[in-house]
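A protein chain is absent from this complex, but the other protein chains hold their places.
Think of it as A, B and C in the order they're written, each chain with its own count starting at 1.
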Amino acid sequence: MILARDVRGTLAIAAVGVLFMLIAPSVLELFTIINLTTAIALAVLALSLALVWGYGGILCFGQNAFFGIGAYAYTIAAINFGGSSWAILVAILVAVAFAVVIGYVMFYGRVSDVYLAVITLTVSLILYSLIRRTSGPDYKIGKSLLGGFNGITSPPINLPWDPSFVLFPEHVFYVAMGALVVAYLFTSWLTRTHFGRVCVSIRENELRAELLGYDVRLYKLGIFAVGAGVAGLAGVLFCNGVGRVTPDVFNLYNAALTIIWVIVGGRGTLIGPILGAFGLFYLTSALGTQSTVNNNLVLGIILVVFVLGVPKGVIPTLAGWMAARRTRRALRARERRMRLRRARGGGGRNDGAGAGAGPGGGGPAGAGRGAGAPE
Amino acid sequence: MTVTRRRFLAGASASAAALAAPAFIGRAQAADPIKFVSILDQSGGLDIYGKPMVDTTRMAIDELNAAGGLLGREIELKVYDPQSTIQFYTQYATQAAAGDRADVVHAGITSASREAIRPTFSRFQTLYFYNVLYEGGVCDLNCFCTGSTPAQTVEKLVPYTMNKWGKKVYIVAADYNYGQITAQWVQKYVADNGGEAVETEFFPLDVTNFGPTIKKIQAAKPDLVMSALVGGAHVSFYRQYAAAGMNRSVPIASTTFGVGNEHKLISAEEGDGMICAYSYFEEIDSPANQDFVARFKAHRGEGAPALNELAARAYEGAYLWAEAVKQAGTTERMPVIETLRTGLAVDGPSGRVTIEPKTNHALQNVYLAELKDQAFQILEVYEDQPPTDTLLVCDLVADPSQAVFKFENGLEAAGIKM
Amino acid sequence: MDLVAAVGLQILYGIANLALISLGLAIIFGMMRVINLAHGEFLMLGGYTVVIAANAGVNLWVAMLILAPLVVGVIGVVVERLLIRWLYGRMIDTLLATWGLSLLFIGIVTSIFGASTATTISPPLGVVSIGEYTSSAYELLLIGITVALGIAVFLVLKMTSLGLVARGTMQNAEMASALGVSTSRVYMITFGIGAAISGLAGGLLAPVTGVLPTIGAVYIAKAFITVISGGAAILAGTASASVLLGGVNGIAAFLTGPTIGEVALLVTAIVLLRLMPRGITGGLFRKSL
Partner (left out) sequence: MRQGGEVVLETRGLSMHFGGVRAVDRVDFALYEHELRCLIGPNGAGKSTFFKCLTGQLRPSAGSVVIRDLHVTDREPFEVAALGVGIKTQVPNVFEGLAVEENIWLSARRWHPPARSRSLTAETLERLQLGDIRSSPVGRLAHGQRQWVELGMVVAAEPWLVLLDEPAAGMTHEETVRTAELIREINRTATLIVVEHDMQFIRMISHLVTVFHEGRILMEDTMEAISADPRAREVYLGHRG
C-alpha cells in the first residue's frame, strides 16, 4: 500500500516534469528555455548523487568526475564520429567504465566513509589537473584535441542518426527535460527493484546485508556504476547547454556544489536534490547579475546558515513538518470525535488508530522506508 | 566631461554623424535606453582582470551618458558577473542576447569564455566586442577583437631585447593555448633575428614552485628569459627568480607581465629591469592618457586599481562602438558593423585605435617599457601595428560569412608554418 | 656535481613546500576526521596577515613566525567555536560548512583588499651559491623550518599531556570523555593548532608566492592529494607522501618540464591510491603519528 502511494507520487512528479516540458517553451522566454538546459543537466547530476549517496549510502565527493568524463567523452566522440547519437552512448559507457574501475579499487579494497569521500574527490581533482595539462597539439584523441585549460567546443546534439540536422539550443531543452524525466523514472524504479532495496539495506546495515549472503561490494559497485552513468548523461546535457567543455567541470567548486545540492534538497529523496540543484543554480545565477556585494561572500553566508539552520535538507524538513502537522491535525480531529462521542454518551469503537498509522513517507528516511511491501 | 566628448569626436565625419543624430530621435524607440551589456568576471580567480575592466567600462558609459548619451538616447549598462565559471558565461550571454536584446555585448576574458559565448552572439545576431589581449585567430564578422595579439607585441619585443641583451633566449610560457601560441611567435622572431631559443618550457596555470626551472635556466646560461606566464600563481616565478639572484644576471622580457597588474605584486628590486610590450601602459606620457588616468582615479575613488591594457582597451572598446553608432546613426547591428569596418578609429588613452576590416582586429600602438620601481618607463613607441598573425589566416573582406577561431588547435592546424 | 647538489636542494625544497602546505590539513583531518575545505583560505589568511603586518612596519620575521600562526590560529578557534563544534559527527555538514567558510573568506578578503593586493614583500635573506648555481637562502630556511615544524608536532603529540589527550580523544572520544577529558576543549585546541600551522605555512610562503584572495585554490588540491596519499598517520603520512610526490615532481620537472612534472605527481598519486587505497600509512592506522 505504501508502495502504491509511492509509485503514484513518482508518477505525479514525472507528469509535472512532462507538463513543464510541454508548457514551458510557450510560457517562458526563449533565453530562459535555452539556459534551462544547463540547469537541467546539473539537476540530473544531482539526481545521480541522490541515488549513489541517498540510496546507496556511498558518499561520493567526486561525482562530478563522471559528469566531466561524460562531457569530455561525448565531445571527443561526437567530433570523431561527426554526429551525436553514438557519442551519447559512448559518454555514458565511458563514465560507467571509469566508475567500475574506481569502484572496484575502493569497494574491493573495503574503503568506506570519509576515505571514500576523499578518494573520490582526489580522483576528481587529479582529473582536473591532468586535463588542464593537455593544451599542446600533441594531446589528441582521434580528430579531437583535448584543449587543456581552454577546453573543447562541444558539437550540439543532432537528430538521431542524422548528423546534418543539428538541434537548436531551444530544442535541446526538450532533450534535456526528457532525459531528466526518464532518468528520474529510471532511478526511482531502480530503488524499488530487489537490487535497489538491497542497496538501501546495505546503507542501513552493511554487515547484516553481508550476513544475509549479499555480496556488498558487488552491489555497491553496481549502484556506483549506475550513478556514474546518470552523471555521464548529465555531462552530455551540460556541454550541450554550455556549448563547451572545460576542465572546470572537475574542479573542487563543482565537486562541493554537487554534494550541496543533495544536502540542501535532502538525502534519501530523489526529487529533493533535483530541486536543490535548480534552486542553487538560480540563486548563484541571480547573484551574478548584481555587483554590489561579492558573490562568494553571499553564497558563503547562505551555506553556513543553511548547515546550522536546516541540516536535514529542505524536502525532508518540509515533509517532516507537514507530517507533524497532519499528525497534529489528526490528533485534534480524534479529540473532537472523542469529545463528541462522550457528549453523546456512546462508547463505540476506537477509531483513533487512524492518527497513528499516518503517512509513512513523512520521516527523514522516508524514501527508504517507502519500499515497505515486497514487490 | 565636454572635454572628453570633444576628444572622441575626432574627425569631421564623426562630427557630421553627431549632427545627423537628432534625425533619428523622432522614432518610437527614442525614449528606450540603448542596452550595453558587459560580462566580465568580478569574483573567482579571474577577478584580477575583470574588475578593472568593469571599472573602466562603467566610466566610459557614464561619460557617454553625461555627454548626452548616443543618438539622444541614454545608454543603459548592465553588468553580469560570471564568477569565473564558463557555464555562467553561456548563461548570461544568452540572457543578454535573447533576453535583454542588448545592442552590444562586451564580454569575455579567457579564450575559453570567448569561445563559449561567440556562437551565441552569432546566432542571436548580437554585436560582440572582445577587448582582451589574446593569441589571435578569431575570424568572425560579428566579433571585434580589440586587444593586442602576440605578433603585434612580440615582433617588437624580441629584436629589441635581443639587441640589448644577447641572442640566446630561454622561453617560459603558460601551458594553455595562449602561452603555446605566444611561445611559437617568440621562437619565430628569435630565429628571424638570428638568435637561438635554447629551451621552451610550459607551466600549468597552478604551478607555484619554479625551482627546477630556475636551476635549468642557470644551467642553460641564456642571455635573456622571455616570459609568457599568466595568472596569480605564476607571479611566483618572478619572485623566486629574483630570490635566486637571477634577475641580476639574466634579464627577463615579457608579453604578459603587468596585464594583471603583476608589477604591483612584486617588489621594486624583484621587478626592476624587466622589459615588456603592450598596447597600453598607465605611464604613457601623453595628455590624453594623463587625463584618462586622472579621470579614472576620480571616477573610481579610493583604491582604484592600476590601469593596464585590458582596462584601457575595455574603455576604448566602448568608445569604438559608441563612435560607430554615432556615425551609423543607428544601433542596428549590420550598419554598426559596416561602419566599424570602414576603418573606424578613436583616439583613446593608448593613442589611435583603428579597426582593421580584414580581421575585425585593431591597428594599435605598441609600447616597449622597462619596469622601474613598480612603474613602467616607456622606451619605444611603434604606431599603428597591424595584427599580423590573424591577417595570415583571416580575410573577412573576401569572405564575410566566416565565424571561426582559427587558432583553436594551435598555429600549425591553422596552416601557419614557423 | 654542482648541478646535482643544486637540483637536489631544489627537490628537497619542493618536498618541504608540499609538506608545509599539507600539514595543517593533515592534523585537522587526521585527528578530527574533519575535511576542512577552507584549508586553502587559512593559508591565504596567513599570507595576508604577513603582508599587512609587514606593510604596517612589523618586522617580517615576527609577522611570519608569530603573527601569521597566531591570527589564523585565533580565527581557527573562533570558527571551531561558532561553527564546527555544532557539526561533530556530521562529516558532510562540516564539509558544506567549511566550503561555505572558504567562499566567505575569499569574499571578505576581496571586499576589503580588492582582487589583488598592490603591496608586497620579497623573500628575505639573500642568495646562496653552490658552485655556478645560486639558490634563494630563504628557500633553504623553509626546508629547515618545515623539518623543525614536523619535529615540534611530533614532540607535542608524543610527549606532552595535551598530545596524549588529543590522541586519546581522537581514537575514542567517549572513553576520553569518561576519563574526565573535555573533548570539546581538545577539539577546539586541535582545530586551532591545525589552523595556526596552516597560517604559518601561508605566512612563510607569502614572500615566495605572493597573496591573492583566491590563492587558496592553488594549494588545496595539492594538499588534499598529499594528505590522502599519505594516509591516516599525520606526520608519517604527510612526510612520506611529500617525499614521494614532491620527489617525483621535482625529478620529472627537472628532466622534462613542469607540465610532465605535474603529470608525474598526479599519476604517482593515482597509482599509489590504486595500490594502497588508504594511503601509504593506511595499514598502520592508529599506531603511528
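Here, a residue touches a chain if its C-beta (ideal position, glycine included) is under 8 Å from a C-beta of that chain, and two chains touch if they have at least 3 such contacts.
As the structure is a prediction and not an experimental result, all values here were calculated from the model.
Visitor: Which chains here would be touched by the one that got left out?
Guide: A
Visitor: Pick out which of A:Ser201, A:Thr269 or A:Asn295 touches the chain that's been left out of the picture.
Guide: A:Ser201
Visitor: Considering the entire assembly, which residues of chain A contact the chain that has been omitted?
Guide: Contacting residues on chain A, toward the hidden partner: 2, 194, 197-198, 200-201, 204-205, 207-216, 360, 363, 365, 368-369, 371-375.
Throughout what follows, only the chains that are shown with their structure count from here on.
Visitor: Considering only which chains touch which, how would you classify the arrangement: line, ring, star, complete or other?
Guide: complete
Visitor: Where the centres are mean C-alpha positions, what is the separation of chain A from chain B, in Å?
Guide: Chain A and chain B have C-alpha centres separated by 41 Å.
Visitor: How many angstrom lie between the CA centroids of chain A and chain C, rounded to a whole number?
Guide: 33
Visitor: Measure off the straight-line distance from the CA centroid of chain B to the CA centroid of chain C, and report it in whole Å.
Guide: 37
Visitor: Would you give the residues of chain A that are in contact with at least 2 other chains, written as numbers and ranges?
Guide: 129, 133, 294-296
Visitor: For chain B, jot down the residues that touch at least 2 other chains.
Guide: Residues 42-44, 175, 202, 204, 206.
Visitor: Looking at the complex, which residues from chain B come into contact with chain C?
Guide: Its residues touching chain C are 42-45, 47-48, 50-51, 175, 201-204, 206-216, 218-219, 232-233, 235-236, 239-240, 242-246, 260-261, 264-267, 269-270, 303, 305-306.
Visitor: Which of the residues in chain C come into contact with chain B in the complex?
Guide: Within the complex, chain C touches chain B at residues 3, 6-7, 10-11, 13-14, 17, 106-107, 110, 114-123, 126-127, 132-136, 138-139, 205, 207-210, 212, 214-215, 217-218, 221, 250, 253-254, 257-259, 261-262.
Visitor: Which residues, counting only chain C, touch chain A once they are in their complex?
Guide: These residues of chain C touch chain A: 29, 33, 35, 37, 83, 86-87, 90-93, 95-97, 99-108, 110-111, 217, 220-221, 224-225, 227-228, 259, 262-263, 266, 269-270, 273-274, 277-278.
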